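Of the protein chains in this complex, one is absent; all others appear in place.
Moving on, here comes chain A:
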Amino acid sequence: MNAPLLDPAAPAASPAPAALTAIEPEPGWRAAAQRCAAVAAQFADAVDSEARFPVEAFAALKHERLLSAMVPTACGGAGLSLADVGAICETLAQGCASTAMIYAMHQIQVACIDEHGGASPWHRQLLAQLSEHQWLFASATSEETIGGNMRTSACAVELDGARFRIEKLAPTISYGAHADAILVTARRTAESAAADQVLIVALREKTLLEHRGVWDSMGMRGTCSEGFRLVATGLAEQILPTPFADIADQTMLPVSHTLWASVWTGVAADAVNRAKAFFRAQARSKPGSVPPAGMRLAQAVGLLQMMQARLQVALDAARAAHAARLNESQADAPLAAMLGFASDMNTLKTSISSTALDVVQEVLMICGMAGYKNGTPYSVGRHLRDLYSAPLMINNDRIAQNTASLLLAQRPAAPGRA
């Protein structure tokens, strides 16, 4: 999505022959992500049982400057691509799913600001401040009385000259109480239609958050996705210039689905690692025979590899769609390609979310009671509970229905037809 990270260790236009020197060292951000994942893993059970924000993991992420990973280098960030940030999400998810999901949601907000506020001085300054202070951004797209459809709002921006005010009853703002800024959707004006929305960056110090509910959930307990009454004020410049409908289609949905899929793939990968360890220990105790769970492990590994390959395809498609958007006018872009991309992102989300659960179910069968019990090296209860959120975060049934509509626009190419 952005320029790839310049690897400071790469030789600069070296005249030396490329042979044997071509193996680049691991990029620094990968090792940093692994260090953060280790911290996240250490506190994952506490975060889960206490349903608290993963403070230790986020202290580590800030220390490693990974909150600005996707911010362009010109604004002080690392300028990593979507694929790189996906890799960070996957790594973090192997330690703690809540940490990884919060990190993914933060990056989604960064992507929206970078893509659609890039030309606005206020938003560029915001990204520079994010890099400097390692700020954490959250979002408030859902609204009471509206339900889960983020593409309509009841609340509206109240403009008074150069200043705005919004008041929103949000059934969930994930980690809202821990965020330095919250991106809020609202109708453009009090007279605007429900779908004529804008996205506003509400800064912490100018935002009142009043708790309206607790987050005591089955899984993803560390995301602290509590309900709030939000009242934000600020300058009109804080409103992103692009209509929210375009931000959602072009950036928020594709980035959400790819980064969420990265998180779920990471959770499944950690579970499979536990199954492999269990299987090895089992085989060791009875040398010469393959334990009965072997076939299930082979199945789980195969499914995980399919998830990883599917994710790769989606990241490639996202990169291509982004490049196409920069190269041609939106009005004349082929609609079939845009709708095809949208359905591709939809099926990514539905298939990875359900397959991740299938994989961990297999792992549970492999590890048996050791997997069912909490506090063993093979426990996967938390993995399962965390992953049960995956088909629900934008309900898979709703997405499948939307995909079916999109598929109506895809006509198979038939010979002899225009």
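Points worth noting:
The rule we apply is simple: a contact is a pair of C-beta atoms (placed from the backbone, for glycine too) under 8 Å apart; a residue touches a chain by one contact, two chains touch by 3 or more; residues count from 1.
Convention: contacts and distances are computed from a predicted model.
Taking the options "Acyl carrier protein", "Phosphoribosylformylglycinamidine synthase subunit PurL", "Ubiquinone/menaquinone biosynthesis C-methyltransferase UbiE" or "ABC transporter permease subunit" in turn, only "Acyl carrier protein" matches the UniProt protein name of the chain that is not displayed. Per the touch definition above, the residue from A:V47, A:A140, A:V255 or A:L406 contacting the chain not shown is A:L406. Check A:A195, A:V214, A:A277 or A:A400 against the missing chain and you find that the one touching it is A:A195. Although one chain is not drawn, its touching partners on chain A can still be listed: residues 151, 193-196, 245, 249, 330-336, 338-339, 342, 402, 405-406, 408-409, 411, 418.
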